[in-house]
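Below is one structure; the comments refer to it alone.
After this line comes chain A, so read on.
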Amino acid sequence: MDQAESSTVLEQKYSRRTFIKGVIATGATASSAGYLFRGSPLLGAATYQTATERLITLNVNGQERRVDVLPHETLAMTLRYKLGLTGTKLGCDRAECGACTVLIDGVSQYGCSMLTHQVRGRAVTTIEGLEDADTGELSIVQQAVMEEGGFQCAFCAPGFIMAMTEMIEVNPNPTREEARIALSGNLCRCADYDKILTCAMRAAELARSV
Partner candidate 1 sequence: MAERLVGIDIAPPDLHAKITGRAKYAEDFRAPGMVFAKLLLSPMPHARVRNVDARRALAMEGVIGILRADEVPSREGPREACLTDTPRYEGEPILAVAAVDEETAAAAIEAIEIDFEPLPFVIDPLESLRPGGPNAYVDGNQFSGQDGWSDLKWTDADFATIDDGGMPDPSCPVEWTKGDPDSAFAESALVLTETIVHQSLTHHPMEPRSNMCFWEGDTLHAFVSTQSSQQTKFALAGALDMDPENINLVSEYCGGGFGSKIAGTTVMQIPALFSRKINRPVMLRITRYEENYVGRARPGFQTWLKMGFLESGKCNAIDLIVVQESGPYGAGDFNTAGMIADLTYTPQNMRFRAVSMYTNTPPKAAQRGPGGAQIISMMEPILEKAGRELGVDRFEMHRMNAPGPDVEFGPRNATLTSVHAVEALDQGRELFDWDAKLAMSGQRNGSKVTGIGIGLSPYTAGSRGRDGMMVIRPDGKLYVHQGIGNLGTHSIADTARPAAELLGYNWEDVEIVWGTSSRGYPRSTVQAGSQTTTAHTRANHAAASDALRKIRAVAAATMGGSPSAYRVDSGRVSGPGGTMTLGRIAERAIAMGGEYSGEVLPEDIHAQTVPAAQMLAGEGLMGIARDNYGGDGNIYSWVAGFAMVELDTETGVVELKEYVGVTDCGTVIHPRSLGAQVFGGSIQGMGMAMTQRWVFDPQYGVPFANRLYTARPPGFLDIPSDLKWGAVDIADPQDPVGAKGIGEPPVGAGAAALTCAVADAMGGQCVCRTPLTPDILLAEIEGRPIHGRLDQHVG
Partner candidate 2 sequence: MELWRRAANPWGQDVLIGVSWDLMWAAVVAAGLFLAGHAVWIRTRKEEAHDGPTDVPAGIPEKIERHSFAARAFHWVMSIAMLLLLITAFVPVMGWQFNWVELHWQAGVLLIATVVYHVIHSIGWMDFWSMFQLGVSEGIATMKHILSPKAPAPPKAGKYPFDHRMYHHVIVVVSLSAIITGVLMMVRIDTPFWTRNPYLFSDSTWGVMYVVHGLSGVSLILLVASHIYFALRPEKRWITWSMVRGWIDREHYLEHFDPAKWVVTDGAMKSADGGGSGAIAEAAPSARRED
């Protein structure tokens, strides 16, 4: 069964279901920005047609971005290799370090451990989206970090800053202990935890005064 045929069959098979319908990619054309992934024929024996469309629109940092996404592609990979948003770091790619933390509808999640297709229709915020797009003004959390001279190697910083951004929304008046728990999903190997905590407390303070 060639791919075009199989995709038609699939479409028919599932057409009564409430899928989000769209173009099902049938060819082997890689995304122009496809550094990491390419079309299915190269993926060894498993050349499936996907029931999800590949060309999707993502809402990233307030912008609608059109992007060709494979079914098994993680959000962190899409951000880094297709949208050029390299601020989201891959420290472990396994939900074990938090460097890839992004906000999905304002909720912190590990970008390495979710499929890009799972965030269709949801607002994705990355570290690049925190500054005011027009004025370049830093977000409250970023300002707080600047004031407190936060981070050492800072590979973990984008993730921590996203977690802090969520924290001051959820709990604008945290104790140091609460802030510690809120940030406990992010690892800092320089172990600059004390200073990071100070930044978080400062951020909460700034947020309260706004």
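The candidates were selected such that all candidates are chains of the complex that A comes from, given by their letters.
General remarks:
We take it that a residue touches a chain if its C-beta (ideal position, glycine included) is under 8 Å from a C-beta of that chain, and two chains touch if they have at least 3 such contacts; residues count from 1.
From a predicted model like this one, the values you see are computed outputs, not experimental measurements.
Applying the touch definition to chain A and the options 1 or 2 in this complex singles out candidate 1.
On the side of chain A, the complex with candidate 1 involves touching residues 30, 34-38, 41-44, 80, 84-94, 96-97, 99, 126-128, 130-131, 138, 142, 145-158, 161, 176-177, 180-181, 183-184, 186-195, 197.
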